[in-house]
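Below is one structure. I have some questions about it.
Every protein chain but one is kept in place in this view of the complex.
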């Protein structure tokens, strides 16, 4: 299996490691957040533990640790293993991104 | 028809024309007291125990393909109860005790073979971790022995003691551990449940749930029509999230592919189960002579029931690290199963937040050995609406409470368990 | 219909007819060797032995063809009934003729005689028999066959319960298996390699060659793999005419052209065994299986991972048997195999050959026998009439053609003697010593189906053809159900051209070669319904009645059939049996074959040696190793090394006269506690964290704060996982306003780096932070002990102030060393003594070690290893791996107070869950034995004094244990329920594994200098 790293091109999958579903967004709660502790715990619990675990196309995090050390977001089919797209995480290439965007 | 050497001899006289179906092929009824989704070992064992122990016989087991087509027929057939954490220890020992009497309980030879399960250690730290686990087992009345290298050399002289990258220093062995014939477990439970009147219904895929106004689950939609149910139990392993999504439920589970391999049949080489702790490799030899072996997950979410080369190579490298005499033995088949990897590596057997719907899932790659106990405790939960004493910690809300049962200490990262 | 055509020799292994053989006698002994023809080299006779009997063959032979040439029929015994078996096929699908090859540590089981190339001195023996192949006592199983039906073992051996474990199963296990493999480490080497191409072509018959040529001419990068030693596939056996020339001439022209194309790579002896995701294929090259043993520096086999964009599979078709009583006797062969032995190997499988075929292809075997001067006993074709193309042959040769079925085969261990043929209601016996049978052809759909694509049924050829193939794969030729030579040439060419074009190749593929189209006609015949054992799976002894028994018992799904009867689970993976078995099942159920379907195809296509799958990575080479910068220096001083992760670390440095490790470790610890010692700590992970927001970044990662840490200072930090459990610990130093150096534990360097990159790139892309690993850049040593400062004064440039005031505890700065070397100096302590860590670029690691020795010589400096390091950290109560076990919280470790309340950090919220805050959690405490002479051991459990040990009273366990030289007794750290409330309590320590049970006292985990004065001195 090969994964097309947006920076390196196609590479053997053994260069990559997998984290999982990229859809859940990490909630941020400041120490003085007005939300109730239960709400806060529920939100973080949801992020850390619950998964849609879809059979089909899924956005997920891969790390090109055996290559350019970029975190990547792949769209992949969990039934066929087909990669539909692979893009860089927002902070991979931030030197460029920052320039263009802000 | 009772199975024995006598019935076999008698049948031989009539050229085996007299044998009848091991289980019936019933059409689904309109309603059952309990519908179990999933005709694997766990689902069938649950049905058996519901009928046999809890007197609930109006039960159907719905299987989308042929029974045993999932992980029940894809695992490496190992049975053991060498766990180290409260919750797991007692449960898996209950399972081991049920294995030890399974043939007589079911009148079916499932070939339970207690040839020992050995975990090798390669460092002082690993030895210490095994010592902790082994002592936990002993305090729970489970057999365990810690072997040093000299003892190991006597028992398994063929291991690579002198030239291994990670020196083989000793091992933790559970002699009551071993293997069983996986398909026979499925067939044995199906036949035994069928005898009590349980309907084992194949080629019947669940496509949705029927719910009443209160939200309670009152039946299932299937490829063979709607089937009403007093209670519905899910025992669908790697497909748990798929089925749960039909009621918009997300679970603390990811589905991952685990590969397994078997070699050509060779004359006896390896007596029991050997697990290589510093690599990802475990092996046993089947009664037919094939080396049955496996290793780590492929590592990514998958419903494909097949794996890729890197893990296959990694597993064989592990084999050649500790037993380089298998170099000329040929790998004959590889396959994959979908593991319901939970967030702490331990199972979930509980009511769901939805009335009438019960969950048996999260078995990771350890579901086979749990089969009889899983059936028993899930049947208990379905019958009594309260957890069996040995499954009291396998609650769905344990993650929310922080009461994880994390044998490997890897946290909420299912592919590392 | 063109038959086999005599031709010029092909390459070096062929020879012209009639050339004088240098060893007439060896040929003369080969009773079944034809005088002429074949692609063997009669100039190169080879001696070999089978079951101790010496025989001869020729270069170009397989072991099977040589056995055929020598008239050997009995080659093997079957798995269950130990029935005598012979050679059935001429390819890798062989189910019966498996042998043990070679001897000693190279002994290998189950090698197919049909694929083993003959070499001089080859030693093979039969397997699964005792005491001999002819007289096999286990053949008694055959007498028990009325009982040993499919699944019989599920129904018995249950009583008495104990007997299964003690008696039945051991007996079954002893009888199990086929051949015996060596019990010694495999002495051969293997390796693995990657290859890349645009188009992979699998199979080098007419289809594959056409595809490779079309793709190669177009300019695509092509790899052509052929499992056989020779390129050519069935062309080598069937001949024929292509583009108006003999097929073998065409073959040579094509191989010459392919060889001339720099973008085409031909790999013979290379079996493609699997297709994986993204167009990756696995292939096994048998580099040196055709020689007695590999030359020095050569591998036996090589595993190829071939990355492709497109693939063309021209893997041909496999002839299938007909199920009839006695169809397993030695001498019953596949019709095409008979043709192969005659045409390719010049070996005549019988003196009087009968042919039983339901299709036209079987008639080509008739033709081959006649052409080679053999005798045809009869042709049995249930279709009732001679195919048009063969009428002339039948007439000319006066063939006895019977429109019937073979209903029995008689013979003994040495094979077929006669067959019984039923035509209508009459039967007749025909004497024959070889029955060539053909039930039709199964396209080789394996590669197409490995991604769980289901083959589809094609009525006209009575066979399954590929369904949905994996992405990028084109099936062509016979593998796709195109069974004629012309169709193979045409579809192979088209597939190759299409594949090349799809990868962007722009060249011209030229035209497809042409052949006179052969008719293929078949009338399905799966099973002759007659009395007697008729085999479906030859190796596993699955009979037609086993299949119908399975059906009666409800094992109707083909997967249940397979698992219940073991049909298709033998080493041929059902290549000879699956389709036939399911056809019989379909018949028994009254369903169509299409409805019944096939079982799942699973790789590998042909079995692969585990050694090849491991390659270089075995024994010591299983995993890479990492060496510290002072490794060789330590080795030269006699250090004992220990594996920690991939690192080799000095565990202790024994001195002459020291007899056990504890003695060395005690000495090292006391040298540090009383003087000074040093230890290579380069293995700790080091991450440079730079950028304007480096401090903010660390604040979010660690539970404690770093943004306010002063430049030139270090601080201990603890990081959690998102789930609130401790992930790792280590010190972080601020080297500049925008530069921190973070250390991780040795074990967690990789995972922590990955986690930090995740935080940087995914969670907080808005922060200006750059990370890089500096672990390997630095040789870092901990120098510890009360004389450390004295040593340093000798080591650093006199201008440097290393006094307590000039360089306070937790201070960090760059210093100049004597001799003009810059170093980083960190005043941090793991041992509890006054200590510094000193770092220089790794290339100076050994010089650093030598110079520390030199500077410390007046103070008796000693190098110490990880064991002493561990002792001192336990004495000091520092937690490490055994306590940071992935289940403990900061508060369990006694470090809860470090958590900042002023900022958010990873894991903060989940760490607050009720069960993680519960008062009865197991927390880190110290343990000391009541009897001070008592040795403690890690992994022993803690129960209350006076309690009965059991699950309810199990309150924790000893995590880290050492002998404390300063206290002169064993001590431990432990995780104990409510431990911190129980300091001073006497508890019971239970260690049933090691049969120990004693009392100990719960104490503070800090055994040494609890005030911490020594490290601040």
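We call the chains A, B and C, going by the order they appear; numbering starts again at 1 in every chain.
Operating definition for what follows: contacts are C-beta pairs under 8 Å (C-beta built on N, C-alpha and C of every residue); 3 or more make two chains touch, one makes a residue touch a chain.
Everything below uses one rule, namely that contacts and distances are computed from a predicted model.
Trainee: According to UniProt, what is the chain that's been left out of this complex called? Choose from "Sarcosine oxidase subunit gamma", "Putative MnhB-related membrane protein", "Probable glycine dehydrogenase (decarboxylating) subunit 1" or "Hydrogenase 4 subunit B".
Mentor: This omitted chain is identified in its UniProt record as "Sarcosine oxidase subunit gamma".
Trainee: Could you tell me which shown chains are touched by the chain that is not displayed?
Mentor: A, C
Trainee: Please pick, from C:388, C:655, C:692 or C:1017, the residue that touches the omitted chain in the full complex.
Mentor: Of the listed residues, the one touching the omitted chain is C:692.
Trainee: Any idea which of C:768, C:904, C:985 or C:1009 touches the chain not displayed?
Mentor: Residue touching the absent chain, from the options given: C:768.
Trainee: Even though one chain is hidden, which residues of chain C still touch it in the full complex?
Mentor: Output for chain C: 191-196, 221, 295-299, 305, 307, 616, 621, 623-629, 631-632, 647, 682, 688, 690-692, 738-739, 767-768, 770, 772-779, 794-795, 817-822, 841-847, 851, 854-855, 857.
Trainee: What residue numbers in chain A mark contact with the hidden partner chain?
Mentor: Residue positions of chain A that touch the missing chain: 7-9, 11-12, 14-15, 65-70, 88, 92-99, 102.
The criterion applied here is as follows: only the chains that are shown with their structure count from here on.
Trainee: Between chain B and chain C, what's the gap in Å when you average each chain's C-alpha atoms?
Mentor: Going by mean C-alpha positions, chain B sits 23 Å from chain C.
Trainee: Indicate the whole-number Å distance between the mean C-alpha point of chain A and the mean C-alpha point of chain B.
Mentor: 31
Trainee: Which positions in chain C are in touch with at least two other chains?
Mentor: In chain C, 276-277, 280, 305, 451, 722-723, 910, 913 touch at least two other chains.
Trainee: If you look at chain A, which of its residues touch at least two other chains?
Mentor: Residues 1, 12-13, 17, 19, 41, 45, 48-49, 80-81 of chain A each touch two or more of the other chains.
Trainee: For the complex, give me every residue of chain B touching chain A.
Mentor: Chain B reaches chain A through residues 239, 241-242, 245, 250-255, 299-304, 308, 310, 343, 399-400, 412-415.
Trainee: Give the list of chain A residues in touch with chain B in this complex.
Mentor: 1, 12-14, 17-21, 41-42, 45, 48-55, 58, 60, 76, 78-81
Trainee: In the complex, go through chain C and note every residue touching chain B.
Mentor: 79, 105-110, 146-147, 149, 152-159, 161, 164-165, 169, 172-174, 176-186, 188, 190, 192, 274, 276-277, 280, 282, 303, 305, 450-452, 545, 549, 552-555, 557, 559-560, 563-564, 566, 571, 573, 600, 602-604, 607-611, 613-615, 617-623, 625, 642-644, 721-725, 881-882, 885-887, 910, 913-917, 937-941, 943, 949-951, 954, 957, 959-961, 990-994
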